[in-house]
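Pasting a structure here, questions to come.
A single protein chain has been omitted; all remaining protein chains appear in their positions.
Chain nomenclature is as follows: A, B and C, assigned in order of appearance, with residue numbering initiated at 1 for each chain independently.
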Amino acid sequence: MAKVNVNIGDGLQLKNPVLTASGTFGYGLEFADLIDLGRLGGIIVKGTTLNPREGNDYPRMAETPMGMLNCVGLQNKGAAYFCSEIYPKIKDLDTNVLVNVSGSSPEDYAECAAMMAQLDNIPAIELNISCPNVKDGGMAFGVTCEGAASVVKAVRKAYNKTLIVKLSPNVTDIASIARAVEDEGADAVSLINTLMGMHIDIRRRRSVLSIGTGGLSGPAVRPVAVRMVWQVAHAVKIPVIGLGGIMTAEDAIEFLMAGATAIEVGTANFIDPCASVKIAEGINRWLDEQGVADVHDIIGAAW
Amino acid sequence: MAKVNVNIGDGLQLKNPVLTASGTFGYGLEFADLIDLGRLGGIIVKGTTLNPREGNDYPRMAETPMGMLNCVGLQNKGAAYFCSEIYPKIKDLDTNVLVNVSGSSPEDYAECAAMMAQLDNIPAIELNISCPNVKDGGMAFGVTCEGAASVVKAVRKAYNKTLIVKLSPNVTDIASIARAVEDEGADAVSLINTLMGMHIDIRRRRSVLSIGTGGLSGPAVRPVAVRMVWQVAHAVKIPVIGLGGIMTAEDAIEFLMAGATAIEVGTANFIDPCASVKIAEGINRWLDEQGVADVHDIIGAAW
Amino acid sequence: MSKHVKDLVVTAVEKLRDDYAVIHLHDPAATLPEILPGQFVEVRVDHSPNTFLRRPISINEVDINKNEFSLLVHAVGEGTKAMLALKPGDKLNCLYPLGHGFTIPEGSGRQLLLCGGGVGTAPLLYYGRRLKEAGHEPTFLLGGRSARDLLQLDQFEQYGRVCCTTEDGTYGEHGRVTDHSVLKSQTFDAVATCGPMPMMQAVARWASSLNLPCEASLENLMACGLGACLCCVVKTIDNHNICVCQDGPVFNTQQLQWQK
Partner (left out) sequence: MSKHVKDLVVTAVEKLRDDYAVIHLHDPAATLPEILPGQFVEVRVDHSPNTFLRRPISINEVDINKNEFSLLVHAVGEGTKAMLALKPGDKLNCLYPLGHGFTIPEGSGRQLLLCGGGVGTAPLLYYGRRLKEAGHEPTFLLGGRSARDLLQLDQFEQYGRVCCTTEDGTYGEHGRVTDHSVLKSQTFDAVATCGPMPMMQAVARWASSLNLPCEASLENLMACGLGACLCCVVKTIDNHNICVCQDGPVFNTQQLQWQK
């Protein structure tokens, strides 16, 4: 059996490189009937903000060729509700539980992160500076080096556990943004968040989504995601977590070979709720078949 | 029968809004056995540079989910060869013949454009400031407002017929780049060129494409293209030509409703060589079925 | 009621019309879990290049003896068209049972009006049978544009009185379900509805006017079916977004904003 455990910074040990992406896996409990959560490297629970948010109006999704658009818009019951009502139910899961944190100002992010820092069994947070679906949801921060740095700087002061920053692909130069957040002390970056897209219902002559645009995910975007992981992994020294259209173990291995240390399974959870566990098992099997002793031996293998 | 003719600036009258995208339709002649070129609004012949270019090494393509990557790299025999050998064969086609012009410096672009200006039956050129596949192929110009403006400024002096500028989607803010080229006198913009992507062959542990990255096209990118056409059409007064994964008349209508005055059919030509003509016919049929008298009535209908 | 995801075996595809079929699905390996009327299945459609997401389909009937359930499918898009092309012996990957079902009242002898239109009649068949088995008396009020839109009438008749309306008058009373004389001639204890949104809203308004409890089964666009993606939301009267897949698909219509 190949070794598949990987570390993200000093504080986050994953039993395998497979995480579930925020917003695609609820709080994990929704999938507990169907899969053994203990077989995952970790789960990243849905985007949490300091205050509750109702999100955008319905319709929030559209199917596209080998992908989907969504404009959920960070619906969640806020950080306090998460700490008091959700955390007790998931803190003893046999896997790492990470929280995706969103905000609308650096102070906002920092305050929410500080609350998560109090939760012993949350070893890391993923900072969402790339949500394309709310006006104040961070994408404004995520598309400039200065904006991204300002959020990370504020959060870094308030949060001393593992800090992952999730990057937007809707930029000219994702590598420079990755370097900016690395410079402010991020422990890792994850990419890609969704690509901004639109689908028009020609019969009704209007966008399908309630707010017009949404975020594109699924296999359609995978080539863009692999390219960006490759670019960012060459640009920074901190670990890169890759995501974007990973449906199979082979897809996951593509990201590892592009330079990712771990991967997130997102939209695939909607197609096959067992996808994440199958991918974790499939990576193991592939490594064994290829005679690779340690998953680290294929990280960046395509460089 | 609905009216389907549209104008791009003063100098380019299209009998219908369907053009074929540069690099996907050769010089048109390759398709002459299979379709009646006279039923198209126009054809945009492959990227032409001042001097001949051999392009990149094989392999130059990879299939991806509902899309493909290519890194052809502007292979062409140069502007002089085009003028003397190709132009005589295509100048009398019963459709508009446009030339896509690439370069590696503003002077380069201008010199090539000036040669095209001499060809009576070429009513317009499309300036490619967005080729992701050659280091000196314009994408460096296409990703900043200043770079884009510098090329358009140089070409505008040398070329007084209809000037279309093809924009890169690999940017943070495509609308501001569109405004920059409009300010320098572009008559229209076309978008999107390909999204930069990568596909790794995990068995061989290397990128499939000879130069690592390539440009992603096909239905996979359509939601991104529709969104960008929508954004750009709101930002500029000049006509917008939309492209990106258009396979059917319904897809084309989606772009028109997003604000495009005309559309280009690209990758679809590889799947069905008759796609462009079928799309032109399909637009007509759809307008008739919906009782729309003029295609202009649906341009921007989803705003 | 735990959820399952597995390949079920198609045992029959009964064509009701060119574009409607009842697809029977059997689990050869394990006893089906308890399935409540109103619950649904998320179906994965392979071999359909433009069908990326699962398709939510409500459960039409359950046959415990055969260890199978059936889905009434209307072929409208590529995914549902591919489903109609299934043959006995084919496999279909299903995630089930999902959501909360219709209420089966305590006691017995309750008069329930079940109003359906289009493919929305599907869950009312199983619900009607379960009501009858519990000792209640369902009345089915089924509407369509034309006679050919009224499906499975012989099966509905096994479980209660069947009233029909058609917009062109080719079957039953002329008009819409809320125009039917049974609404005046008979009294009911509760109402359930599933079908096009305008129909459900009209039914809910009528029920509300008589202070009758009314449940509606919604069919919002959804991705996961598990309450994870938060795409299928509907607004409650206190302005919260809740998931049709998990909090529904059956709601007391008083809970929802759309009734107004």
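Operating definition for what follows: contacts are C-beta pairs under 8 Å (C-beta built on N, C-alpha and C of every residue); 3 or more make two chains touch, one makes a residue touch a chain.
Keep in mind it's a predicted model, so treat the numbers as computed, not measured.
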- Note on the structure: Only these shown chains touch the missing one, namely B, C
- If the hidden chain were put back, which of B:19, B:66, B:115 or B:283 would touch it? B:66
- Item | Among B:107, B:250, B:272 or B:297, residue touching the chain not depicted | B:272
- Message: Out of B:31, B:230 or B:255, which residue would touch the omitted chain in the full complex?
- Response: B:31
- For the chain that got dropped from the picture, name the residues of chain C it touches. 46-49, 51
- Task: For the chain that got dropped from the picture, name the residues of chain B it touches.
- Result: 23-26, 30-31, 33-34, 46, 54-55, 57-68, 70, 72, 75, 218, 267, 269-274
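We take it that only the chains that are shown with their structure count from here on.
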- Query: Graph of touching chains, which shape: line, ring, star, complete, other?
  - Reply: line
- If you tally C-beta pairs in contact for every chain pair, which pair wins? Let me know. A-B
- Query: Can you list the residues of chain C that touch 2 or more other chains?
  - Reply: none
- Contacts with two or more other chains occur in chain B at residues 66
